[in-house]
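What follows is a structure written as C-alpha cells; I'll ask about it next.
One chain of protein is taken out of this complex; the other chains stay put.
Lettered A, B and C in written order, each chain numbered from 1.
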Amino acid sequence: MDKILLHVGPTTIKEDVLIAGLENNIGFTSKEFVEAFSYVLKGLRYVMGVSKNYQPFIIPGGGTSAMESITSLLKPGDKVLIVSNGVFGDRWEQIFKRYPVNVKVLRPSPGYYVKPEEVEEAVRKENYKLVTLTHVETSTGVREPIKDVVNNIRKYVELIVVDGVSSVGAEEVKAEDWNVDVYLSASQKALGAPAGLGLLVLSPKAIATLESQDSIAGYYLNLKNWLPVMRSMEEGKAAYFATPPVHVILQLAEALKLIEKEGIENRVKRHSVVAGAIRAGLEALGLEIVARKPESYSNTVTGVVLKVAEPQKVLSETVNEGVEFAPGVHPAFKYFRIGHMGWVTPNDAVVAISVIERVLRKLGEPIKFGEGVKAVQESLSSAR
Amino acid sequence: MDKILLHVGPTTIKEDVLIAGLENNIGFTSKEFVEAFSYVLKGLRYVMGVSKNYQPFIIPGGGTSAMESITSLLKPGDKVLIVSNGVFGDRWEQIFKRYPVNVKVLRPSPGYYVKPEEVEEAVRKENYKLVTLTHVETSTGVREPIKDVVNNIRKYVELIVVDGVSSVGAEEVKAEDWNVDVYLSASQKALGAPAGLGLLVLSPKAIATLESQDSIAGYYLNLKNWLPVMRSMEEGKAAYFATPPVHVILQLAEALKLIEKEGIENRVKRHSVVAGAIRAGLEALGLEIVARKPESYSNTVTGVVLKVAEPQKVLSETVNEGVEFAPGVHPAFKYFRIGHMGWVTPNDAVVAISVIERVLRKLGEPIKFGEGVKAVQESLSSAR
Amino acid sequence: MDKILLHVGPTTIKEDVLIAGLENNIGFTSKEFVEAFSYVLKGLRYVMGVSKNYQPFIIPGGGTSAMESITSLLKPGDKVLIVSNGVFGDRWEQIFKRYPVNVKVLRPSPGYYVKPEEVEEAVRKENYKLVTLTHVETSTGVREPIKDVVNNIRKYVELIVVDGVSSVGAEEVKAEDWNVDVYLSASQKALGAPAGLGLLVLSPKAIATLESQDSIAGYYLNLKNWLPVMRSMEEGKAAYFATPPVHVILQLAEALKLIEKEGIENRVKRHSVVAGAIRAGLEALGLEIVARKPESYSNTVTGVVLKVAEPQKVLSETVNEGVEFAPGVHPAFKYFRIGHMGWVTPNDAVVAISVIERVLRKLGEPIKFGEGVKAVQESLSSAR
Partner (left out) sequence: MDKILLHVGPTTIKEDVLIAGLENNIGFTSKEFVEAFSYVLKGLRYVMGVSKNYQPFIIPGGGTSAMESITSLLKPGDKVLIVSNGVFGDRWEQIFKRYPVNVKVLRPSPGYYVKPEEVEEAVRKENYKLVTLTHVETSTGVREPIKDVVNNIRKYVELIVVDGVSSVGAEEVKAEDWNVDVYLSASQKALGAPAGLGLLVLSPKAIATLESQDSIAGYYLNLKNWLPVMRSMEEGKAAYFATPPVHVILQLAEALKLIEKEGIENRVKRHSVVAGAIRAGLEALGLEIVARKPESYSNTVTGVVLKVAEPQKVLSETVNEGVEFAPGVHPAFKYFRIGHMGWVTPNDAVVAISVIERVLRKLGEPIKFGEGVKAVQESLSSAR
C-alpha cells in the first residue's frame, strides 16, 4: 500500500516539487539556476516575514549546518544563552562546546517550555552576546512564544537567533516585526522540499557583525564566505564559493512558488486546522499529548504518549496501514510523533487518526475506537 | 535548443538518476532510505577501489565539506603538507588556516604538476602528520600521479589524503592498493548524480585516528559524529545525527547502480576514449590545452586556451549552440573548461568539438574549421 | 489541496506507473518497447485468467474501440444478443447498428441485472451467433454473474463476449475456466494505467473465426490486421500495422508488473475490502446505493443516490475537499458514482466517506454525520 509520510521531515512532498528537479542540464552557473537561486532568496524573505533589509542565505546541509553557521557571528570568549525545550535546543550546546565561547543553558521540565519571564530573568543577570531560541522544539512539539520572549529580552542582548526549523512555513513568523536577528530553517520541513539546505535570514545588525570581525567559524559553514554569492546571485550573476545542491534548490524554488500561490497566511491556517483536527482525534481516543500546555501546542509536530503499546511496534504497524510517523527522541516520554507539515491536508488528519485507531486497537492500547475519526470530522467540519 | 551540460559539475545527468528522486514519501528513517544509504556506502568502496577494511562516509555538502571534515583527523599544532596544482589544491590551505594547525604548500608552475620526487623531498625535510594531494585539479584539468607520489612518501607521513573530486568514477582509483588513507569525492562530478553530498572512504588507520582522539573539528563536519550513523545504516538500521539529503542519496544510489552495471573499468575506458577524442579535435583545430604535460592529461577536465576570443563570449555563444561549458578559474590562463565526465558519450565529444568549431569561427579565433570534427571521428573510429 | 481521483477511470494512478512513460528515446521498433509489449501480452493473460491458448490483443483506444473490434468476428446478417444492464451495455447496440447485423437487447429494471435464466431463455428462443455481457456495468456499478450466465447459455451460442472494462484487475476473472470467447478491457480502469488502450483476449474458437472469414469490420479496429503484430511482438520481433501508443504501453507494462507483485488474488481481495468499507460507510450514513441487489454489488463502482443535494454541487464541493468522484450517467437515478479501483487503498475509503460526510452535511442532505467514518473503521478493522 502506498504510504503517506507524516514524519517530522522530510514529510510527504508534492510531486510538482520533486519534478522541478528533473533537470539534466542545469549547472551552478546556468541561467536557469541563477534565476531559481535568486527566487529562493526572495521567497525566504516572504516566509520569514522580512523586508529587503534582511539578507537571506542558502547553505548546504540543513537545520544543523544553519545552526553551526551562527559561529560566523561570534568571537572567542563570547557569552551565549541557550533556551532549550528539548533535544534540538540542546543541540546548540553541543555545537558551541566545539568552539571557544561560554555557554549557559536554560531548560524547563520535559514537555514544558521556558517562559518569557524566565528568559528575561537570565539575560538581566548576565551580559549575553547572543541568545538562541527554538520556535517549535521538534522533539516534543512544544512551541515557544517567540514574539513575547523577544519583547522581554530585546534590550539586554546584542543578537537573538531563532531556530525556526519546525516552524517556518507553518507558524506565524515575523522576524523583522519581532526584531529577531537571525531566523533559520531547513528545506525539508514545513517548506515542503527535499532535505539538503540550511536557510537563514540575517538582520542588518547581524550582517554588520558578520562583516566587521573575524569569527570563530570554520570555512564551509562560514557565512562570510557565502555572503558574496548570495549578493551576486540575487543580482542575476552566477557566483561560486562551493558547489550548492543545485537540484534541491530548484525544488525549493518550486515549493516556494506553490507557497506564494497558497499564501503564507492560508498556509499557516491550513496547518492550524490540520493540527487541531489531529489533536481533537487524539483526545477523543483518550490519548495524551507530549506538550503539556495547550498554549504551546504547535502546528507542525504532535507527540503521542503511549501507555501500553510499544512505540516501535506502533511505527511498524502504522507503516503497514499506510502512514509513516516519526519515532520519539526525548528520553522522558514513551511516545511517537506525528509530523503534520508541508503539504499536509485535512484528509491526512482523517487518515492519521484512522490508522492510529486501527493499529492501537490491535496492539491493545486502551482507546475509544471510532471516536477519533468522528472527532476529526467534527473538528474539520466546524473549521470551515 | 536543448543543451548538453559539459560543465565540471554538475554535468549532464541521466534521467534515470534524477527520476530516482521522485519519491514523495521516503524519510530518513524509511526502510527504502536505509537500503539506499547502505547501497551507496558499498558503492563508494567499489568506485574508490577499497575493501570492507575501509569505512565509507556520506556527508551533506560536497567536495569542500568533505575536505573540511579532514579536520576530524587533526589535533592542534599538527603539521600538514598541501600539494596544490591549482585553485582547488589551494582550497586546502584556506580551510586549514581557519584551524590551529601548521600548513606548508607545494606548488608547480601554472599548468604543471608537482612531481613525486618533489613531494618526497618535502616530506623528507619535515615531519608531516598529514599530506593532501589532488588527483585531478579541476581548475586546470591536470592529473597528479597519485600512485607514484604515495609510493615515494608513504613511509614518511602518517596520513595521506587524496581529493578525488574530479577523478572518482572516471579515473583509475585504487585507494587501498595505493595505500591512501582518505579518498574523498562529491556526488555531482564523475559519479553523475546531483550535487549535495561529500563522500569519503577512510583506511583503518584513519578510523583509528578519528576514534582515538579529540580533534580540532567542529560539529556538523566532524566525522566522529557521523561514524555511528554510517555503521548503523550499513547494518540496515536507521540512525540519526543530522538529516541527510535523502533524495540526493536516492539518486546517488541509482547512479552507482548504473556504474556497477557499466563496470568501473569500462567507465574509466569510456572517459578515456571521450577525453582523447576531444583533445584530438582541439589539437586538429590548432588550439592549445591548459595542461602542459601529456602524461598529466585527465579523463575529466580539459582547459582550452584562447588567443583571440573572449572566454565569456565563447561560453554564451556555445550555450546558444547547445553546449554549456565551464568558465576558467585559474588566473594564469585565458581559457574555458570542458567537463567530460559522468554520463558523457563519444557523440558528446563530436558535439562539443562541432560547437566549438562553429562558435570560434564566428568569433574570429584562428582555427582549422572542419578539421576538429574530422579528427574526433578518426579518434573515435580507431578507439573501437 | 491535492485531490485523490475516485473516478471511474482514469482513477488515481501510482507514480511509478506514470514514471515508466518518462522515456524520451523509445520508438515502436525499439528493443525496450518490444519487450514491454510482449510483457503486456503475457500480463493480460494473467489478469484475464487464461492460458497461452488465448491470444491477447493490445489496440489503441479504450473500452469502446475494443468493443467495436468485435465486428472482426461477425459477418453480414449475423444475429447478436446484447445483455445490457445500463449505459455501457446499450453501447453495444449503438455500435452494432452501424453494421449489417441483427441485434436484440435484453434489459432489466434500472439498478437490477438480467438474470442468468433470463439470458438462457432468450438464447433458447433464437439462434444467436454472438452474445455480449457486461461484467460490471460502469453506469450503475451492477455486477453480472458471468460464470453462471455462461454456464446456462454456453451450448446455445457460438461466441460469448464479456465487457470487463470495469472488472478486469479488481474482480475475479477466469475467462478460460468460464469458457468465455472474448474478454475485453481498457488500460485506465482497475488495471491502473493511463487511458489509451483497448485490451482483449480471444479464445482459440474466436481466433479461428477471425482467421477463417472476411468480416464486417473496418480497417483500424479490425483485429485481423493486428493479429500478426501481436504474434510477432510476443516472439520479440518488432512489427507494424499502425503506430501504437508507445508510452501508454510502457506504463501499462509497469502497472502489470506491480499487479503481479501484488498478486491478482490479493488485488481482488483489496478491492473487495475497500468496496465493502465504502458501502458500510454509506449505509451507516443512511444513504442508498444504486445497485438494488447486494449480490450484484461490485468491487469497482458504487452509485450513491441523493435525496436532497444536487449531484453537480456534490461533485464540485467534494473536489474542493480533496476527492474527485464521477458524475452519474444513468437517467433513472439522481446520483453520483464512486470509482474504487486500481491502486485504491483502505485509507482512500476512509477519506471518501469522510469527505462525503462533510460535504453532504453542508449541502443539507439528511445523513448521520460521523457514523460513516466510524462504520468504515469497523469494516476495515474486522476485514484484517
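Assume a contact is a pair of C-beta atoms (placed from the backbone, for glycine too) under 8 Å apart; a residue touches a chain by one contact, two chains touch by 3 or more.
Worth saying up front: this structure is predicted, and the values here are computed from it rather than measured.
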item: Option touching the unshown chain, where C:Gly49, C:Pro108, C:Pro244 or C:Gly276 are the choices; value: C:Pro244
item: Absent chain, residues of subunit B that touch it; value: 1-2, 4, 14-15, 321-323, 343, 345-347, 350-351, 354-355, 357-358, 361-362, 369-371, 373-374, 376-378, 380-381, 384
item: Missing-partner contacts on subunit C, residue numbers; value: 2-5, 7, 9-15, 18-19, 21-31, 60-65, 68, 71, 94-95, 98-99, 186, 188, 194-196, 217-222, 240, 242-248, 251, 319, 324, 326-327, 329
item: Residue numbers in subunit A that touch the chain omitted from display; value: 15, 19, 22, 24
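In this text, only the chains that are shown with their structure count from here on.
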item: Centre distance in Å when subunit A and subunit B are each reduced to the mean of their C-alpha atoms; value: 33
item: Distance between chain centroids, defined by C-alpha means - subunit A, subunit C (Å); value: 46
item: Centroid spacing, where centroids are CA-atom means, of subunit B and subunit C in whole angstrom; value: 54
item: Multi-partner residues of subunit B (at least 2 other chains); value: 15, 19, 22, 24
